[in-house]
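Every protein chain but one is kept in place in this view of the complex.
Now for chain A:
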Amino acid sequence: MFKSVYNWIDERLDVTPLWRDVADHEVPEHVNPAHHFSAFVYCFGGLTFFITVIQILSGMFLTMYYVPDIINAYASVDYLQHKVPFGSIVRGMHHWGASLVIVMMFLHTLRVFFTGSYKAPREMNWVVGVLIFFIMLGLGFTGYLLPWDNKAYFATKVGIQIADSVPYIGEYIKIFLQGGEIVGATTLTRFFAIHVFFLPGALLALLAAHFLMIRKQGIAGPL
C-alpha cells in the first residue's frame, strides 16, 4: 500500500533522487565515532541542529499559552510554568535549550576552527555558520525579555543602553528595538515578533544554506 502510493507519487514527481542524495551520502571513517572515539567532536554540529529542532518545537508549544503584552505576559508564563500540565518541562526545555544550543554551537565552531575545516573551498560555509551564531545570540537576547519579570526587564534595559552607546547609529538602534522612548509595551511585542518570526526565518534560511553547502562540498578530509 505504502509502496504503491510512493510509486504513484514518484512516477509523477521523481522524488527518489531528492532523498537518495541525502540518504546515500558518505560518512567517512574519520568522522565516525563508531570507528574512532575521538571523532565524537564531529557530533557537535548535528547536536546543535538537534537542539535547534527542540527549540523550535518547544517554542511552538510555548506560543500556545504565551501572550505578548505587558499585562498578561508574566501572568501567562506564570500559568504555563505552574498550572499547565508539563508546562514547566516544555518551558524548561526551551530555557535550558537556549543555553545548550550556544554551548553546542560554540564546540562545533571550535571543532571546525581547530581542524581547519573552514579553509578553501569551504569559506562561504564558515561565514554562514558565523552568521547563524549571531542569529542565535539575537534569539537569546530577544527571548530573555519575553517572561517580563524583573530579570528580563532590567537585562533588556541594560542591553539597549549598550546598543545606544554605539556611535552615530546607536540612537536609531535603540528606537528600533524599543519601538519608542522607553522599554515598554511596544518593546515586548517587537521582541516577540523578532524572536518568533524574523530571526527564526533568517535562521532557517541560513541553516538551509549551511546544509546545502556541506552536501555539495562533502565533509573535509582527514587531517
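Everything below uses one rule, namely that contacts are C-beta pairs under 8 Å (C-beta built on N, C-alpha and C of every residue); 3 or more make two chains touch, one makes a residue touch a chain; residues count from 1.
Methods note: contacts and distances are computed from a predicted model.
As stated in its UniProt record, the chain not included in the shown complex is "Menaquinone-cytochrome C oxidoreductase, cytochrome C subunit", which appears among "Ferrichrome ABC transporter permease", "Lactate utilization protein A", "Menaquinone-cytochrome C oxidoreductase, cytochrome C subunit" or "RNA polymerase sigma-70 factor (ECF subfamily)". Residue A:Ala155 is the one among A:Ile9, A:Met60, A:Ala155 or A:Ala205 that touches the chain not shown. Listed residues A:Val84, A:Leu100, A:Ala193 or A:Ala209: the one in touch with the omitted chain is A:Leu100. Residues 10-11, 14, 17, 21-30, 32-35, 40, 43, 46-47, 50-51, 54, 70, 74-75, 77-78, 81-82, 88-89, 91-100, 102, 110, 113-120, 122-123, 126-127, 130-131, 134, 137, 140-141, 144, 147-155, 157-159, 162-163, 165-167, 170, 182-183, 217-223 are the ones on chain A that touch the missing chain.
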